[in-house]
Structure formats: structure tokens, C-alpha cells
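With one protein chain withheld, the remaining protein chains of the complex are depicted in position.
Take a look at chain A:
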Amino acid sequence: FRLNIEGLLVYFPTLDAKGHGVLEMPSGTGKTISLLSLIVAYHKAYPLEVTKLVYCSRTVPEIEKVVEELRKLMDYYAKQTGAKNDFLALALSSRKNLCIHPEILHANIVVYSYHYLLDPKIADLVSKELTKKSVVVFDEAHNIDNVCIDSMSVNITRRTLDRCQTNVETLQNTISRIKETDAAKLREYRRLVEGLKEANVARETDMYLSNPVLPDEILQEAVPGSIRTAEHFVGFIKHFLEYLKARLRIHHVVQESAPQFLKDIYEKVCIDRKPLRFCAERLRSLLRTLEIADIADFSAITLISHFATLVSTYSKGFTIIIEPFEDRTPTIANPVLHFSCMDPSIAIKPVFGRFQSVIITSGTLSPLDIYPRILDFRPVTTASFTMTLARTCLCPLIVGRGNDQVAMTSKFETREDFAVIRNYGNLLLEMSAIVPDGIVAFFTSYIYMENIVASWYEQGILENIQRNKLIFIETQDAAETSMALEKYQEACENGRGAILLSVARGKVSEGIDFVHHFGRAVIMFGVPYVYTQSRILKARLEYLRDQFQIRENYFLTFDAMRHVAQCVGRAIQGKTDYGLMIFADKRYARADKRGKLPRWIQEHLTDGSLNLTIDETVQLAKYFLRQMAQPFRQEDQLGLSLLTLEQLQSEDMLQKIAQIAQQA
């Protein structure tokens, strides 16, 4: 792949400068393999500079894909050099393969999920012993800020509290039992007085990855007297629990900051800030002392203790929202306490601080400048690559109006409009008649999808569509969805053709690829903005505005567009693949939306493909599909998007590549 080489050239300085990088490369162009091969090569050349590669991906299948690529690379190395390679690669994928063996220390390449690095609870177990000279790669990182936020946020419902209550009781029982049998065991007092010196020493000597839950100050202090003995600590937790229960017994929404919360807790139940901060650490120590093997049972109490520590440690970047009921069901009392992180940089900060190079990469990272801003780091390189193609294998079209010239948009005011829904229906109908095999259509939300489909049914559009293709619908039920997906693929496979109706941000939109015939067209109905009335989101937007000077609208558009890019990106997986991308909303034609699409899509979005009517779309799509159906051989790509070894070594080609690399 030519893209590979460009990527490598740009990427190289990142390693040299020991800095961080943000790279956008279209999917299926060998992003993974190029990163892997480069880092492995770098490691081979300078074994002292880079000792370890940590490759983080999002889901289990993706991790497996990486491992597969890695295996290929290793085979290639073995074949080329003839020597058996001394690389140890380790993949930590699902729970069933989970391994916390010290071997991780010696492995040269570690592949696992983000959470192992970002989530403080897990990171502590798995990742803290990674050396400083590691290179960390976050793949599919377009959602990394949300992952960061999720890992630092805590939601407490009444059920959590109830389970916590049981945990506390179990603890109490265990303590009293042990006290009778083996009192000496409980003498952890001394260690607590000495504080967490051990951890402190470790951090100073730079052995461990710092844990964001464990703030610097408490390392220097001793655990306060009030929670030093086991009974006292359990009592303390009980106290805290009661307070939380009281807080959940409300009838209106409360939003407050962390200091406000602390003040309130001090006034009401006299709990000080200091012991709260030690909660997480203290609990861990207690659990260790009690030799409780199955920590999973104590998830509720661990959650509460983390909450306590976080709320007392960070005064900025967090907000507490207590809602007595869900917005959709205002009659059912279901109080939730959201302790929500608004600043993704908190969770990822230790990662950036510790490792010499962190690379964030995905197929869709546009606009590139926003990621460094919200994650608060300074990248050495930021680059967006386009695909070098021997043929134009993607065809983005923006459909702005129906044949009756009525504007097509999912704007709130007009989304229930009869004409808009009918036009959406007509678009799908027309496309179903000309696109072979599979079409994936994305709606902005489940509710909107239900409304539209119901309306189509009444208008008889659904029946007409079914003459062309079968229709499958993604639901919120995972089992149902995977069933639908399976049948959808079957229908595509045996020539019947199918349409999958799904939701942006849903399960289908992320992580499930529709290669070749499984997705010959992707249709985006509307712009998938997040639900803006959510209080958590509002708080976050406010925070972004105040702290990072990012306007609400800018962020919302960015967020919507990255989901759009994800959705439409599902269809194109590599250079031999091809697919239509249809954006059915006139708002996509605006510069602020269009400009946020990845460069590799924008590049193919000509003026001629903006604000089309359905008829024009059909014409263009037909033409495109016929073009793409022409035989396409590997040799056609040679010299354009594939290079032979000779071509690679030729002088002018090298110059050309260097030029491209500079532009990027």
C-alpha cells in the first residue's frame, strides 16, 4: 500500500521526537499493519529506545483482527530474515482470556482494550507495570473522549446502594469472624500509619503508571485515624451510604458541583473530606487483608468508594446530578445519582504523561484539531490521509430535497412533516430498486426510526420496498439485533437483497463492518445529534465552553459528524470494496457539516453531489454502480495505489512520496 509508506514517513518523526500523534487513515487501508510493522521495525533498529508496544483497540473482534495482522507480520519477518523472531506478543481480549500474569512485563507487544489502560479500576491491575519507553497506540479512537469520561464517571442508583448495603454486611460479618479466629491478621494498622509510602516510592521511582483515582497528595499522608481500624471503616462506609440514600430520596432534579456536595455532606452527617479521599485505597487494603478472593461480588462497594475518593479529590471537571426519575418515564421513580466526569483529559492524562509516544488513530478523526484540545495534549504530528485509489470506489452524495422540491431534513421542527417522511421513504424505495444486495440505513434515534417506519407502513411505502428487498430492523435488544443481522447477511448472500434499518450510535453503527455486498450503500437519514436535553450533556457542554473555549454548537456538530463518518465508513473496507454514501439531509451540504467529514470522504464530495434531488441521486448512483461493476484487477492498482519493490526504490517515486508526506 502506498498509503502505508506515506503514513510511515509522517509517523517516523513522532517516534523520533518521543511525542504524541494523531493520525486519520481510512479504514481498510492497512492502518493497523502499517503501525505495527513500523513500530516493530523501529524496535528492531533501536531496541533501547522503544521497548514495548501497547496497542489498544475497542472491541474484542477488533483486538482479534489486530492479533491476526500481527501474526501475518511475524510470519513475514520469519520468512524474510529466516531467523526465529524473539517477539512475544500478548493479547488480552475478553474476560475468558484474561491473564494478569507477570509475563506481560516481558511481552514486546501487548494488545488489549482501552479500558485496561484508561479505566482506573482495571488499569491498576493490568497496566501499571508498563515501562516508560512503551509506545501506546489507541486504535479506533474516535470515541476516546467518551471512553475516558465513562471510565471516570459513576452512576449510583438505589439498587447500587442496596447491593452496597449487603456488601457492607458481608464485610462486617467477615471482620467479626476473623477477629474471633485470627485477630493478628487485622493488624494492618501499622501499615496504614506509614501511609501509602510504598505507592509513593513507586511513583517517584517511576515504576508504575499513576492512577488518576489515587491523587498525589494522599500518597504523602497517612490514612486518617477515623477509618484506620476495620470496624471503624465499615462504620464510616455505612454512614456514607445512609447519606447517599437520603440524597436519593428527592423529588426534583439537583445539580451541584463537587465542593457543594462535600459541604453538604459535612453539614448533614459530619463526614470530612479527608477520610473520603482515602476510601478507595482503604477498601482495597481491607479486602486484601480479609483475603477475599472474589472481588466481583464487591463491585457495588468498590464503586461507592471510588465515588467517594473522586468526589473529594477533584473539585473541577466533575458534576453531580441527581435525577428522581428518567425523562422518558416521569411517573416511575427511579432516582439516579450521576457523578459525571466532564473532562476526558483527567483519565488520559497519566497515559500521556507517562509514555514516550501515544498515537491516536482511527478512520474518522476529523476535525483533527479538536482531539488534542479536548484531551489536553500537544501532538507532534497530526495528519489525515486520503486513500490513493486506482478507481473512485466511494461515492458520497448529499440528497437535500425530494422530487417535489421539499427540503429533506431531520430538523426538529420538520421531522414529523408528512412530506419529509414520504420523501425519505421514496429515497429508500428508489435506492432499493437500483442498489444490489445490501443497504444499510441509519436513523438518528430509535424513536425516530419507529415513527418513520410506522408512517411508511401507513403510506404503503414499506410494501413497495419489500418488493425489492427484505427489511430488517435493529432494536435495542442485543439478541434480536444479532438475529436480524444474521438474517440480513444471509439475504445479501443468496441474492435476495436486504435493507438493514439501524440507528446511529447503535450497536450496528460501531464495530460491525459491512464488507462488499453486505453494504453497497449506506443511507444516513438526518443528522444524528445527541439528545441535547440531557443534563449530563448540558453540563459537559458548559464545561467545554468555559474550559476549552469550544462552542456548544461546534462540539455537537463535531460529535454528530463523527458518528456519521463512522456509520458511512462501515461500507468501505479496503480498496477492492466500493459503496455509495448517501447523506439524506440538506444540512449536510453546509460547510460546517461537510468540513467535519474525514478528508478521504470530503475529497470525493464534489459540488455536483451536493443538494441533489432523489432522481438525480438515482442517476448518479446507477452510473456509479455500473462503473464499479467493471472488472477490477490487482494489476490495475500497480503504480497507483500499490507499489512493487522496484517502483518503491525508484528515485522519482521516493520524491513523490516525500512530497505527499510533507503536504500531510
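Criterion: a residue touches a chain if its C-beta (ideal position, glycine included) is under 8 Å from a C-beta of that chain, and two chains touch if they have at least 3 such contacts; residues count from 1.
Here is the rule we use: contacts and distances are computed from a predicted model.
Enquirer: One chain of this complex is missing from the view, so tell me which of "catechol O-methyltransferase", "G protein subunit beta 5", "General transcription factor IIH subunit" or "SDCB1 protein" is its UniProt name.
Expert: "General transcription factor IIH subunit"
Enquirer: Specify the residue from the set A:A433, A:L462 or A:V530 that touches the hidden chain.
Expert: Hidden-chain contact among the options goes to A:A433.
Enquirer: Using the definition of touch stated at the top, determine which of A:S57, A:T382, A:N468 or A:Q573 touches the missing chain.
Expert: The missing chain is touched by A:N468.
Enquirer: Per the definition of touch given earlier, which of A:E68, A:E242, A:E416 or A:D615 contacts the omitted chain?
Expert: Answer from the full complex: A:D615 touches the omitted chain.
Enquirer: Counting contacts across the full complex, list the positions on chain A that touch the omitted chain.
Expert: Residues of chain A in touch with the missing chain: 403, 433-437, 467-469, 492-497, 516-517, 520, 615-616, 619, 622-623, 625-631.
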